[in-house]
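These notes concern the structure reproduced below.
The complex appears here without one of its protein chains, the remainder shown in place.
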Amino acid sequence: MSYNIAMVSDFFFPQPGGVESHIYQVSSKLVDRGHKVVIITHSYGDRTGVRYLANGIKVYYVPFWVVYRESALPTVFSFFPILRQIVLRERIDIVHGHGSLSAFCQEGLLHAKTMGLKTCFTDHSLFGFADAASILTNKLLKFTLSDVDHVICVSHTCKENTVLRAALDPFTVSAIPNALVSKDFRPADSPPPTSTITIVVISRLFPNKGCDLLVATIPRICAQHENVRFIIGGSGPKAIDLEQMIEKNVLQDRVEMLGPIRHEDVRNVMIRGQIYLHASLTEAFGTVIVEAASCGLYVVCTQVGGIPEVLPSEMTIFAKPEEDDIFAATSRAIHAIKSGTVRPEMFHDQIRQMYSWTDVAERTEKVYDGIMRLRSSRLIDRLKRYYGCGVWAGKLFVLCAVIDYLLMMFLEFWWPRRNIDVARDWPRKRVVRKESPSQTDAEGPEERNGWVSDMQDQE
Amino acid sequence: MALSLSSTDSPVSSGFDRSQRLSISSSKPPPLSNGIKSPDTSRNGILHHPKGLKQYSSTLLEIPTAQVGVPSVSNRTPSRSPKEKNEYNLPTILTEGPSPTSTFSYSGRGTIKEARSRRRKPWRKLMWVKQNYPDNYTDATFLESLQRNVNFRAYDFWPLVYNTTVIIQHISTVVIFVCAFIAISVGKVQPGYVAGASTILTILGWLIWDNWNEEEQNLLTKVQQGVSSTSRRESSGEEEVMAPSEKQKPVKSRPETEGQIPIDSRLRESKSSVVRSASLSPKKSDRASNPQSSIGSTLSMTPSGPNLDAIKPNGKLGQPLARSLTAPAYSSSINPPSRPPSPPPPPSRANRRLSTLKSALLIYSTLLGLSPILKSLTRTTTSDSIWALSSWLFLVNLLCFDYGLSEGDTEVKRGADGGTQLPHGNLGPPGVGNSLRRKLPTSLSTTTALAASVVLASRLTETADVFSLLLFSIQIFGLFPLFRRRLRHLSSVLHVSLTSALILFAGGSLHYVVNWQWSLMWFGMVFGGGGGAAWVLMGMQRYKNEIRGPWDPARPVFSRRQWAD
Partner (left out) sequence: MEQEKEATQKPVLSGLRVRNPTPSTIEYTVTTRPERWSRRFTTALVLKAIVVGIILFFILLKQDYCDNGLQDGLRNSILNLKPDINPKHLDLLRGRVHWYYLALLGFSGIWIASLRGYTEESLLVLRGLGVQVTTSSSSYFVKANTRFIPTSTIQDIFIHEGFVGFEVRFYMAIVVKDESEVVVVFPKLLPRREILENVWRGSRSLYEPEAKTQ
């Protein structure tokens, strides 16, 4: 059984980022497994129209007006005609939205339900409940997710968060991690000498990435440890603070600011160091620390969000998001590296067995199997669900859903189904699904070294 | 509705689970305020803790369903927890027919039933382990780290009402001022009466203020002598005593500058002065009786009314007013004691009084000179614009006034009332930015009030009218707030009585200047606003629902050293 899947999100290439690469990697692995994947996103600059990526993934760059940080203007209904066209011409079964901040995704899920498709949603980020923006997003999320068939979260913490935010039944939420292409994050052939310890920091330099902690901690570490160097990659509004810190403490020869780093260069930067320092204040999954560990770096990270779930404790030193504790943890890491009590070079193989996109795609496929088995709900049931979303919001949501339904009737009349060409499919791969893959012997390896090593070739 | 299903299916086991989790959660150290557990427990939290818990849940619970952690969370919330927690994760998704779980079976990982029958390792909240559980498995530890209403603080009615008195006081002064303006412009009151009465009250207030300064200085000196034996020279005279104390703790330079200006305490000072001396003396004596223990309280009290001044002796005459206007708040609540002492020796009391008198005279004569100019300032403007403008200015004044209810100030107040708590003892970095933040609105409110009074005064026709109104405005908007604030910190009884006197006087002047309906409206507004607002706030607290958890952005904690430099 293979499905036609539409990934809908505001975030996609050419913009770099975690959600973007997640969508691409999962799609490509799903294509490998015999499905057809179409990605729908908004246009980036002059990148408008329909494009193909490697592996026959078709990308629709829908021309829309971008409002803020590559998020399209939330025009509740204007996306519907185009989405309907795409869905019909690609014969989509499942609409899979990504990213709760993406208006495209939320609209897409709503319209897909109106058209009677199966929907799935992947949440990549954590949100609080306090500030106004979160409250608004949460309300919207409640609206769209109250009717979504299944939700995927990248970590258990993220799952808790999403269940709370959108008032979901926890059973409709799966936790499926991100992954990494581990062959892109091999450790250095010859590990850097431990005479000078190099600490690598790669992150977008935003306040929520803990840059203030870095600013406070780096001078202390430099003062305490003689032969420690820092490499900081990434850009953002906090870069100026870091530069001021360097100037003030005269650390120009010990702290190197690299500026923005392309994703394919991350490995080359990482293998220059022995320790990766991650001071983020909130993180749903923290792919970058997995990448760092895969590159053979010992990871010092703040214990926030989903980070504690991501790596085993022998690869990491957790710290509280406090200046003193980060300092202490980094010092411990430096000592551990110097004394050779940890062997970060060995991390790569372990990581390779923990995370792979093939595994993610497999698990996502199981979610698809599950939701394809669900009956699609009638309009009145959907309306009931929306109505329960809140005293005022519920009525508003019901109104939206009804208008959406009427809009669909109008579209059926104006652009009838029979006048819409069905696109030709990219030649599908042979379906390589193995039913019940090695689940029985999964216990064995787990007992042996702590994780299941049922991953086949990684390529 | 997997939730209700599971609980009805196995009430016993869920009850057991509840008690089990209770004991665990109670033995656990309380989570930090930012929702992050302390590191050792969290290390445990990854490995041991869920494991131990899990054994119960997987062996005792028949169904590995969502015991969404209802009991543990509702237990952790404070007593007034408004809602049951499961209202927040109510599973609202109901596909018609059976619940989604029943239709969901994961082919690769075995159906839920199959998984249950097999004996499994306990589930762990980790992503890097491939576990023999479906991806949508929801453990009993689900949402365990959820915290609700962490900083919940139940309000009581009367303290809330008491806190509104500060606002009411300020509104009363504005009303009184507007009444005075109307009375002067209509001609109901001779302008000289207004200015004269307010000046007399101001002088009285200043005498009281001066008296307070003396008392506190004495008290401080005694504490200093008692606690620190390092005072460099002993002195017999009262004036000399100030010197060592100043050398050692030049805690507050600014509030003292306020002391040299006559403070307008227009209402009821004769009465209050008597009461004050009575009420202050016992306080002073009991503080002095155990000076060692009250060092903290004096530290915190000094900002509220210290008499040590470094600036005053060399300060020019115009300066004190400006300073007191721009920074009347207790702006920086802690000055590091390590700061070097300010060199100039403290002036004698007589000196201070003299300079105060001089600055007062200067203000008087300046106003006198300015009044004829102001008289004709807005002649070409229509009255409507003036009324609108002054209304807006007064509104800004009311909104921006520093009512002194911010954290730092309440701490100071508690300390001054005799508590042994250091201000900012448990707060984060001491409020350098805090004080900066607070200075601006205060000066803004004073400025707007003076601007409004200038604008109003420019409608008057006689020079004497303008002069007396301006004088009145400076006293009531510039000086009286300082007096009020200090009085509030000294004695709540006096504060309440001053408030009621102000309310009565404002009502009375409304009645006299306008009519009794307005006066009635005023009283209604005061009582309805004060009591009603407190009541509404308490009612709204039922709906307070603050959710915290590990997903919140952590608040970074910096060591103090960072802020000291």
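Quick notes on this structure:
The letters A and B name the chains in turn, as written, and every chain counts its residues from 1.
We take it that contacts are C-beta pairs under 8 Å (C-beta built on N, C-alpha and C of every residue); 3 or more make two chains touch, one makes a residue touch a chain.
Please read all numbers here as calculations on a predicted model, not as lab measurements.
Looking at the complex as a whole, the chain kept out of the display touches A. One of A:Tyr3, A:Tyr24 or A:Tyr60 touches the chain omitted from the figure, and that residue is A:Tyr60. Which of A:Met1, A:Val50 or A:Met346 touches the hidden chain is settled by the complete complex: it is A:Val50. Where chain A meets the chain that is not shown, the touching residues are 48-50, 60, 62-63, 81-82, 85-86, 89, 415, 419, 421-424.
Everything that follows uses one rule, which is that only the chains that are shown with their structure count from here on.
Look at where the CA atoms of chain A average out and do the same for chain B: the two points lie 42 Å apart.
Residues 126-130, 146-150, 152, 155-158, 160-161, 163-164, 167-177, 208, 210, 212-213, 216, 281-282, 284-285, 302-306, 308-313, 318-325, 354-355, 359, 362-363, 366-367, 369-370, 373-375, 377-378, 381, 385, 388-389, 435-437, 439, 442-443, 446, 450-452, 454 of chain A touch chain B in their complex. Those residues of chain B that touch chain A in the complex are listed here as 2, 32, 34, 36, 38-39, 42-43, 45-47, 65-66, 68, 88-97, 99-101, 103-110, 121, 125-130, 132, 134-136, 138, 142-143, 145-146, 546-559, 562.
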